[in-house]
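Notes follow the structure.
A protein chain is absent from this complex, but the other protein chains hold their places.
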Amino acid sequence: MVATSNNVLALGVCDYPEHVPASEWKNHAEQQKTLGLQYVRLAEFSWAKIEPSDGIYDWQWLDDAIATYVAQGLKIVMCTPTATPPAWLIQKYPEILAVDAQGQTMKFGSRRHYDHASDIYRQECKRITTLMAQRYGQHADVIGWQTDNELGHEGTAVSYGGASAERFPKWLETRYETLEALNEAWGCAFWSQDYSQWQQICPPNLTAVRQPNPSQALDYQRFCSDMIEEFQQVQIDVLRALSPNRFLTHNFVIFAQEFDLYKVAKNLDFVAWDSYPIGMLEFFATWESEQTKSEFARTGHPDLVSFNHDLYRGIKGGKDFWIMEQQCGHANWAQYNPLPAKGAVQLWTAQAWAHGASSVTYFRWRASHMAQEIMHSGLLQQDGRADRGYQEVKDFDTSQFVLEKVNARVALLHDYNSLWAYNLQPHNKDLNYWHQFMMFYSALRELGVDVDIIHPEQLADKEYALVVAPALTVVTPEIASYLTQCAKNCPIIFGPRTAFRNDSGRVADKGQFQLIEDLVGIKLANFDSLRPTLSQSVEQTETSTEFSAKLWCESYELTGANATHTYLNGPMAGVAAVTNKGNVSVIGALSGSLIKSILKAALGEVGIETFTLPKGMRLSRRGDITLVLNFNLHDVEWEGTTYPGVSFSTLN
Amino acid sequence: MVATSNNVLALGVCDYPEHVPASEWKNHAEQQKTLGLQYVRLAEFSWAKIEPSDGIYDWQWLDDAIATYVAQGLKIVMCTPTATPPAWLIQKYPEILAVDAQGQTMKFGSRRHYDHASDIYRQECKRITTLMAQRYGQHADVIGWQTDNELGHEGTAVSYGGASAERFPKWLETRYETLEALNEAWGCAFWSQDYSQWQQICPPNLTAVRQPNPSQALDYQRFCSDMIEEFQQVQIDVLRALSPNRFLTHNFVIFAQEFDLYKVAKNLDFVAWDSYPIGMLEFFATWESEQTKSEFARTGHPDLVSFNHDLYRGIKGGKDFWIMEQQCGHANWAQYNPLPAKGAVQLWTAQAWAHGASSVTYFRWRASHMAQEIMHSGLLQQDGRADRGYQEVKDFDTSQFVLEKVNARVALLHDYNSLWAYNLQPHNKDLNYWHQFMMFYSALRELGVDVDIIHPEQLADKEYALVVAPALTVVTPEIASYLTQCAKNCPIIFGPRTAFRNDSGRVADKGQFQLIEDLVGIKLANFDSLRPTLSQSVEQTETSTEFSAKLWCESYELTGANATHTYLNGPMAGVAAVTNKGNVSVIGALSGSLIKSILKAALGEVGIETFTLPKGMRLSRRGDITLVLNFNLHDVEWEGTTYPGVSFSTLN
Partner (left out) sequence: MVATSNNVLALGVCDYPEHVPASEWKNHAEQQKTLGLQYVRLAEFSWAKIEPSDGIYDWQWLDDAIATYVAQGLKIVMCTPTATPPAWLIQKYPEILAVDAQGQTMKFGSRRHYDHASDIYRQECKRITTLMAQRYGQHADVIGWQTDNELGHEGTAVSYGGASAERFPKWLETRYETLEALNEAWGCAFWSQDYSQWQQICPPNLTAVRQPNPSQALDYQRFCSDMIEEFQQVQIDVLRALSPNRFLTHNFVIFAQEFDLYKVAKNLDFVAWDSYPIGMLEFFATWESEQTKSEFARTGHPDLVSFNHDLYRGIKGGKDFWIMEQQCGHANWAQYNPLPAKGAVQLWTAQAWAHGASSVTYFRWRASHMAQEIMHSGLLQQDGRADRGYQEVKDFDTSQFVLEKVNARVALLHDYNSLWAYNLQPHNKDLNYWHQFMMFYSALRELGVDVDIIHPEQLADKEYALVVAPALTVVTPEIASYLTQCAKNCPIIFGPRTAFRNDSGRVADKGQFQLIEDLVGIKLANFDSLRPTLSQSVEQTETSTEFSAKLWCESYELTGANATHTYLNGPMAGVAAVTNKGNVSVIGALSGSLIKSILKAALGEVGIETFTLPKGMRLSRRGDITLVLNFNLHDVEWEGTTYPGVSFSTLN
């Protein structure tokens, strides 16, 4: 079902023919073909062009555009246009608008201004999707569909009023059946929060003293995730019926965290994501230092990009994914939006392939003359000349990028319940789930190791040489069971906050580790949230090597495990910082060098080769090929070879 | 009426039996007894457990819990549960919800979500308090009551709509009688603000250009303070009638500033406050440097803690107070929430006693498994094991801590009208009333001197050797009269901004000093608000000693006083910075070293011994005992003795 026919990486582009005069279309399509592109993504945000007013349709322009691309041999990826309900639809049904955390109803004039829980809007989406699918669903050159656009992005996953507020109590009733169960799950005994009627329950915004119940907030996040899942399913059902044998996918976003991707992606054929490496570092990676942000301002940081690749490859259990929007010049939405370095577009494309992409779609064909994205670049400039990325794409030879498997032997465990619960009560304003997760991910990548990022339940599907759970703070009986089973044959390394909460976000009566206490052989002694000016020393007992931890330290009481590292100073001096019991280790202290040293030793034990890579240089393997990626602007000498700045090469 | 029978410091704990299974209660009570605790505080936030729905009551659990504690010989401090009106009550009377400064009505799901001015809610509070008092008011082991919880905390003192907005004009009519008087008091001639009908007057939020009239805002603060006073009085009246011979108190908060504590505490038997030394430094003391926040991250700063002790001791004229919640492990609400140093719980407890506490109640017994305080510690861990504080409490011997008087000979004058007026127009974004106040307080404490913090009208009750008024910017005729009387026998030292405003927050026609101009013998020359990168040099005329002032400098024209210090540079070069006339000095420049040098000299003159204390080390006296408190993590050598880090000892 994928676009490419010859089992190598395919390239495509996002195009918006409705943004330029029809007279330009043929010329554009010819250039796309010349460039080696195989498909165009079309019709995203096009609702108002298709249905300019209620029930009045104009398909001609889209028919013509498709015909023009197809005439050049290009394939078509169609989008449902539901991320942008038109003005007339908002005028007709203002109740579909989302409500923000301050209680204000959103206004028309941007995108994603709807409440996913709205039945009216779901019906409207079903209607327009049906019409599109009827018209194009069996078109010979339409190879697949993208639903909506960047679901939940930019704070749009959650609506705090309207349809969502109305539906939340019903969703809770389905989940808990009785208010007793809900009151217990949320710990409503605290602060007199017990509910005596379902309709008393609100979204968790605008509470006095701005502290909502975290279990309520956790369930609201789940509810909103389910609403997104249901919202998309309406379209999936239509498309499956009316556009058989075409792929269905969705373009997810950087460091997505507003909904459960495993669930929302379940009925898609594969996932796609939108990769903007520069803004990823500048805007999203709030925990990165100014120095890192400066050094990699023109390439992005290799680990931030590959983390997303590995995450999305794992969402569907290792299946190839697409890059549905690949930055190919400057973007427009970060605080600063520098030009990419020369070579960066090729570097990103090769990296995407190495981590499992089967297709890379550049965003966008021609820079917009108008509206919110005037300052965003494309492969063509606004006046139609080739921009910098154009030449890089032209010079990029895809023939070596065969679509073999990515064979990672190390797995990082990830779960959205843990992400939400962690971030709802971080206990340290500089910490969050992704930050902690990235410390483990980067340690592995600095060692030159390929990793899968998977949900714990995927442990049942594949055997790994090493499993790492950086921040698995919510542990259900099912997860506990997967972990226990896994540990029988494979070392597992846990990070701080492991198994601190149950499924409702409460701490179990047994306290931290609860269901896996036997597995880890420890109890929590204390956790310690450090202000950024403080650090704690940790010593490896055997070698007396010292490490410096920041932000978060946990200490453990041993109930079967050994302490491999202890705190040297501070209130937890002399207490275990890292423990081991058989296959299972727990790292309690956030220290990059400590984490790396433990992972390196563990990798050695399971026979996975590690490397000492220069800063900004990474190894990524796919099939038999190992790529050496240099994200530095300058040349780097490594193991006798000089790697040019901003380059990829095959390791001999 | 106090819990202790043997005239030494009593210890107790806050417990929430409704948060754990009843099967745990006996075990908990036994451990509490073993630990030497004398009482538990109960039923705070318990409304929904007592009255799960409208008019349906469940007293059994509380009866049983009380019986369990009492069986172990523990006494009971009961709380009215009014800080958390239940969901059904909000559903029935949504109009009791408070409205925030942005005009949004608060939602249920946290605490303190009500408007103190609401008659409906006052009636509901009267009802539930009556029922509780009828049931437990004469219980032999119920020794006293806490009203509500942390009144006005976390921004909940003020509601900008609903009942408060409706009642404000009536309150103003009572205060001013005529609109002419109000228009004059508020200076409504400015910007055409004159009112011609009472109901035209609104709360001072959401004004255009976000600048409300400061006199209106000052009166709104007074109004809200009065509403809190009235709100609490409803409960006091019930409890006095139905629970005779039990104490009534309230747990006030750190650096409370939202209402007039002297008025709100008037009808209580004694005051209590909730002491969290670590968050106090990290979260509340916004003016402290990063270095100070780092050095005292695990103990809190001694002066911040003792300031609150001295303030609360003074609220009821030197009467012993309680610590109703004493941090005994990490808290959860600051930006960072580190573990306390080993010994800190004992240090805080001893310090509280030394400054006049008769009882210290640890918060909380067992860490919560649920809801907003999951990340907060207790004496027990969530799984029931003893946490770090438990051992410290166990090892703490209260027998030496006899409840003698604190005999301070120096008074610092404090008044909420000055606090509000100062903070409404700080004229320098880094300055506020408490910041300025603490510069004087810390100077005295660094000199090893004990201080009372009192309202000026308390000058009539006790004679002091030295009186200091750090920031008394609002001076009424009554206050002027107290000051004038006091100065006849006792030196007074004033800080900047003294007597700048009258009772309505206006400047008198006579300008600064107005009613006490003869007393101080100066007129304002100029005030100067310095950006943080600027400083001004001040020279002591006699000795040519130089000091460096920051943030705020005032200069004075002499009309009877002498200049003891003058500015050396800047626009006020050569003009008086510090003046003296007989018993009265005025310090115009904010410089810690300058303030300390003047206070030291003044103390010498009145025969109060001063000390040169190392950083982080303090002396506190009660009765015949002088405690040496070392808040440093490291040992300190002083006067030939080594004081261990984080420790208290008796000075020989």
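A and B label the chains in the order they appear, each numbered from 1.
Assume a contact is a pair of C-beta atoms (placed from the backbone, for glycine too) under 8 Å apart; a residue touches a chain by one contact, two chains touch by 3 or more.
The shown structure was predicted, so the numbers you read here are calculated from the model rather than taken from an experiment.
Only one of A:111, A:175, A:319 or A:510 touches the chain withheld from this view, namely A:111. Per the touch definition above, the residue from B:6, B:123 or B:207 contacting the chain not shown is B:207. Among A:90, A:254, A:379 or A:406, only A:90 touches the chain left out of the display. The missing chain, though absent from the display, is touched by one residue of B:25, B:39, B:186 or B:296; that residue is B:186. For chain B, the residues in touch with the chain missing from this view are 102-103, 186-197, 199-216, 425, 427-430, 501, 505-512, 523-524, 526-534, 557, 570-572.
Remark: the residues of chain A touching the chain excluded from display are 16, 18-19, 45-49, 52-53, 81, 84-88, 90-91, 98, 100, 102, 104-113, 153-156, 282, 290, 293-294, 297-298, 330, 332, 335-342, 367-375, 381-385, 387-388.
The criterion applied here is as follows: only the chains that are shown with their structure count from here on.
With centres set at the average Cα position, the gap from chain A to chain B is 46 Å.
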